[in-house]
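Omission of a single protein chain aside, the complex is shown with its protein chains in their original locations.
Up next is chain A:
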Amino acid sequence: MNVMDKNVRVLSITQEKFRQGENVVSICESYRIIGSEYKNHLLALVTSGGTQAIFSFAASKWIPESFSDLTIECIYPINDDFKLETSTVGTVSQCQFKLSSTYGQAVYYYYPYSSSPSFKEFAHFERDVALAGLVKLPQPNFQWLEFYLRQQDNFQVIDPRIADGTSSLTKRESKFREELEKREHEYIIYKKFRIYTATWNVNGQQPNDVCLGDWLSITDEPPDIYAVAFQELDLSPKAITFNESRPDPVWIRKVMDGLHPGAVYEELISVRLVGMMLVIVVRQELRKNVIRYSTETVGTGALNFMGNKGGVGVSLQLNEAFICFVNSHLAAHTHEVDRRKEDHDEIIRRMQFKYGIVQRSIDEHNHIFWIGDLNYRIIETQGRTPFDEENYLQLLKMDQLYHEMQCKRVFNHYNEGIIRFKPTYKYDPGTDNWDSSEKNRAPAWCDRVLWKGERIEQLTYESVMRLQMSDHKPVYAIFLCGVKTKDEQKYKRVHEDVLKRVDKYENDNQPQITVEQTDIHFGMVRFNETYTRDFTVANNCHLPVHFTFRGKDGKGSKICEPWLKVEPTQGELITGDSLSIRVKLFIDQHTAWRMHRKQKESGSEVPLDILVLHVDNGRDIFITIMGEYRPSCFGFSVETLIRLNNPVHELNLKELLRIENSIDTGPSSPNHIEVPREIFLLVDYLYKNGLKTPNLFTTDRQYSKNANLNDIRDWLDVWEPGEFVGVPQTAAEALLMLLESSPEPLVSPLEEECLYADTFEKCREIVKILSIPKKNVFLYTCFFLQEVLKHSTYNRTDAAKLAVIFGRVLLRGHSFLRNHHRSLSEKEREDRRTAFLYKFLVNDIREFVRNEIPIAMAISQ
């Protein structure tokens, strides 16, 4: 394929994106800068049924080779809203332009030269677009676009920046606003409001008997909104010094009295700064449509602060539009054009309307009306041209404001209606005669009304000669203004629909995680052995996810049973990532009895635990840990062990638990023995083989991890009379583990009382009332330990050390069970446990043992 073929293909590929009757006229290559990325875009000018639109395509491949490489990213119908702006003021690149229309706007960049002849150079493309814009059908029909707009909606793209977590998903609330805004054209209408603006410099005069009806009520139709501006209400030094800002009730009364009699009006708000006052009045029935408003004053007089010059303003929201009225009195005198510009700039800079924490500048309004005594004069040429009463409009060409605006020095983008009235300044008060005073001021159009914004039509722009009390004549201008308004019916429908979409959006954007398997099988598990299983969690959704294993009983609770360990317990996964989770199972002497309670049924695999995998802002997944626990003698009470007629090996968990549960109620076993065989076997072995072993018992339990322990476990579980399978040290550790593994400590339920028994006498009393099996084992153990101590020269142990080790095991207590002994610290508890046991190791207990359990003596001898 040669280069030319390839290029022609781009146009035809693009054409393939469209239906019959929709023709791609022109394509142009461009790029957008999103974040720090440059993304190629193909712009296509498409025409159908006499209407045109620009489609902006994101391209997954550049240059695109198939229509599937192109995705519609935005559509710009060439309608009244359409704009292609090439202004490069203050921009990054000379080669940039901005597209905006009903459904959105974006900045694009183009290359100075096209990379292939298939693309039109930007200038040509721009010309094609401009030509398209010239075609104006009486009723343009853009319905063909709906098809693509819908497609765009349903197309859920994986945004790589969201997927990898660098950018976050649009929040529900913003999505809602965004959607509503996108569909504004469906429910927004432009309702016409009649706005009456008026300005008068009253030269410090009191209103007295003046009637403002001549100024404010001279139209047939009653206006909807009045903005009445005054200057020089009060020229007193006092007012100026104190920056008088209380609206003048006398003048407001006058205004209210002079309004159009055809409607009922209400003063919305008035704002004043010294001589300047702006009174905003609305028709009563419209008051509720003014959703909010705010006022602001800017003094630009002496010290750039005093209010003898400057401006006052009112900002208001009427339906969906923000409207701003500014009344300003700019610097006086013919030669002070620059001062006027400074005042103007200062007002624009400082007039920030406050809406809560948000500030709104003058320019941030849909409709702006700037009125007042702007004080612009007629440009003086050599000497003053005598005022020509017939052709005064000629003078307008010499109007300073006109010139300033031409040069874009002030009031940028503001409009003014054609002036057809005489200069409004300066007259001898009480007359229509030009100033005859000594100063002999030249006539000028000081008092003006300017506007800026969309959908504003000026109906009238006039002065009123009849009001003569001031040296200025009042001016007024009437406007019809198309105010952005919601059609409530349509809005309700769109709103409902958008809500539905937002719900769907929220549901569709739930972070999801995939778990390879929700049942984790461990199979047969045994005491004191470690098992591990791994499973994978993956993120296959288009959002990054954060997951945690969650506690089952609310915040802070353990995420799993004590015999399990899960790692990691939380994690972050970006789209496409997966992570291996390791579950470790280890049933030790502290947890075996708990496992027994958990596993009421045995035989088949049952849940050993259920993990809750929680995805932030999403669902919870239950992961069931399955397994079958094969019990050993560890984890049963001494009461249970003495009742066994068979070794544990020959019993299943169910049978063992039945025996354990029948202790209180069931008949005692005929083969009832005094001390569990398992304990006897270990003690007996140690008695015969271990008394002289150095470090038989150590406080740090050096042999607790020894693999030999599991051989001993199996040996104990079969009651084999055969040779012992371990060494004295591991036998000693096994003994400790066995004593430790019972569901309750050997001194239960008196473990707390033990801590407060300060004499040997009291200690013995406690032991006396223990259950017989517990007492037997306790004394049997102590008796054995005394034997150990007899050989301390060999085994290098002493009573204090043994008391610590066995105190921890035999007297272990659940401090959390008994609140009233909370006052003891863990250290104190340990010391007292040691002290308790110590008494049984250093005192002669033979007599005591003989009285309590004569048979036990027999065993050990």
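Note that a residue touches a chain if its C-beta (ideal position, glycine included) is under 8 Å from a C-beta of that chain, and two chains touch if they have at least 3 such contacts; residues count from 1.
Assume contacts and distances are computed from a predicted model.
J.: Any idea which of "Large ribosomal subunit protein bL17m", "Ras-related protein Rab-10", "Ribosome production factor 2 homolog" or "Chromatin accessibility complex protein 1" UniProt assigns to the chain that's been left out?
T.: UniProt protein name of the non-displayed chain: "Ras-related protein Rab-10".
J.: Using the document's definition of touch, tell me which of A:133, A:429, A:607 or A:647 contacts the absent chain.
T.: Answer from the full complex: A:607 touches the omitted chain.
J.: Which one touches the absent chain: A:504, A:654 or A:846?
T.: A:504
J.: For the chain that's not shown, point to the residue among A:38, A:147, A:305 or A:622 touching it.
T.: Spelled out, the listed residue whose C-beta touches the missing chain is A:622.
J.: Of the residues in chain A, which ones touch the absent chain?
T.: Residues of chain A in touch with the missing chain: 171-174, 176-177, 356, 358, 496, 499-500, 502-504, 506-507, 510, 518, 552-554, 607, 610, 612-613, 619-622, 624.
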